[in-house]
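Only one protein chain is missing from this complex, and each of the others stays in its spot.
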Amino acid sequence: MNERKFRGDWIVLPFLGIVAVVVLWAISSKTWAPNLPTPWKTWEVSQPYLMKPFEKRGELDQGILRFTWYSLILVAKGYTIALLIGTPLGFVLGMSKMFAKTFDPIIQILRPVSPLAWLPLGLVLFQKSEPAAIFTIALCSMWPTVLNTAVGVRAIPQDYLNVARVLNLSRMKTLLKILLPATLPYMFTGFRLSLGIAWLVIVAAEMLTGSPGVGGFLWQEYNSLIYEHIILCIVTIGVIGFILDRLMGLVERRLQVAKA
Amino acid sequence: MSALLESPPITARSTEPDYVRMSSLPFVKLKHVSKSYGFGQQRREVLKDLNLDIARGEFVAIVGYSGSGKTTLMSLLAGLIRPDFGTVMMDGREITGPSPERGLVFQNYSLLPWLTVFENIALAVDQLFPNWSKEKRQAHIEQYISMVNLTPARSKRPHELSGGMRQRVSVARTLAMNPEMLLLDEPLSALDALTRATLQDEIEQIWERDRKTVLLITNDVDEALLLADRVIPLSAGPGATLGPAVEVDLDRPRNRKTVQRDPHFKRLRNEVLDYLLGEGARKKPHRENVAVIAPRDEPSASRRQPFVVSN
Partner (left out) sequence: MNHPEKYLEIWKLQKSYPSPSGPPAMIVEDFTLNVAEGEFVSVIGHSGCGKSTVLSMIAGLNDPTGGGIVLAGREVKEAGPDRGVVFQAPCLLPWMTALQNVTLGVEQVAPNKSRAEQRAIAAHYLDLVGLGDSLDVHPNQLSGGMRQRVGIARAFALSPMMLLLDEPFGMLDSLTRMELQQVLLDLWATDRKTALMVTHDVDEALFLSDRIVMMTNGPAARIGDILEVPFARPRDRHDVFEHPEYDRLRQRLISFLEDNAQHPKVREEMTNDPHNIPPRELGDRGSFSGRRTFSVTPKSHDAA
């Protein structure tokens, strides 16, 4: 239906939504969840971490954005590996039916495995926490890229391939001028989903390995009974994930225009 | 045939000299109508200084290219949008909004898929004539279903009908609303030639029966010449404007086959085409600005077909 619009509704309405949730949270902490810190208590306790976000007071006592930065670095490493392996794998899967038939079942089996299951295997393989975390991130976030790229390659209209054949384009030129641009929008959808998963995995990976980062901090503060910081971490993880997704969305939209 | 005899033409026909029609007040009048879409750099003039008089009972066809602003013109007449400049008048009053007085038939049939043929028409009739008795409304609906020869299919749903039949339902629904004027916006261009020809004949028969004022918009010169009293070319956009009108003084009912061999028909056809392919053609190939909301009346662009036919 035609809802009424007013100036600035895109900023006022989301703000109202946030206020509503905060009110609900405050009521909850006052009534049925006495262990849940109230919003103002959370704000008070979180202040040093928020106001000086890059300060390093000790190994386990650092500004929230400094922790975030560690996490992002780790995500970037794992995500890059995921793209470097996932994209070519997707291409091959999309182009060769035989390859697809051979590997599709095993991919479908590995895809739903939780990061919590992969991480111990990573620790066994690499003996150290950081490579294990990267291994887990790469393995878990790869699948959307692989599958979307494969779908993109299969979805290339016969028209475009006919153009390549009629013009006798070389294999290299067909790849660069036709296959790659035609698949790009699909690939990017995969990249975007992969990044989302990578960010999900980081928290779990840091919790289990105890490496410094938002996830590690969260787990440590849980153990130190500072529940306010758990909420701080949750909010930070959410905001960062949202920003990452939006950034990818912006790039993706540019590519969709070219897709026509 | 009897219906034809009972209701003689109300107003001047094309066989009468020009001044007869000019002397009577026009039923529909467009005066210096202009319309643009977009703002600033994006602004694109769609229609520029359109002037048009339509007499009561006249069948006028406007022929133009896809994307030249035909649908914009139709929306203006339907009252769905307002002109930037100029006025659109009907029966002496300015058109300010949509009204059941003007029945609109679109290229896409806009039928509700979960309703049967009868129910689709009933929806409109019940809305417009709530004071009628149930029997009267029912009879009214059945009458229009039979007018478009759909009585055997009255209980079918749209997906069970062919494109031509769906368009008939759409026509019947519009006629059942008893509009004073019929606006046909490329009603047949999504249909194949066979169905199109059949429906052209039907539209002519229906028009002969009750001589409503009709404005038909089409990209098919032959369709226009076959049906209309007057054919007016619309130049290619941007800034589309009406070209010289061609009076179609061919006897009715017009037989498709004989009419097309008629040297006079050929002359009229060439006259319209000369303008459209010459003066009225695109001076500069225009870019369709995607950012602009200009309605794209282009049925084919999105349809992609694989090259190799595998029969």
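Labels for the chains are A and B, by order of writing; each one numbers its residues from 1.
We take it that a contact is a pair of C-beta atoms (placed from the backbone, for glycine too) under 8 Å apart; a residue touches a chain by one contact, two chains touch by 3 or more.
Since this is a predicted model, take the numbers as computed values, not measurements.
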Sort by label and list the shown chains the missing chain touches.
A, B
Looking at B:33, B:63, B:172 or B:240, which makes contact with the chain not pictured?
B:63
Using the touch rule from the top, list residues of subunit A that touch the missing partner.
159-160, 162-163, 165-169, 177-178, 181-182, 184, 257-260
Hey, which subunit B residues sit against the chain that's not shown?
63-67, 107-109, 149-150, 152-153, 161-166, 189-198, 201, 219-223, 255-257, 260-261, 263, 266, 269-270, 273, 276-277, 281-282, 284-290, 298-301, 303-305, 307-311
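We adopt the following convention: only the chains that are shown with their structure count from here on.
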For subunit A and subunit B, what's the span in angstrom between their mean Cα positions?
53
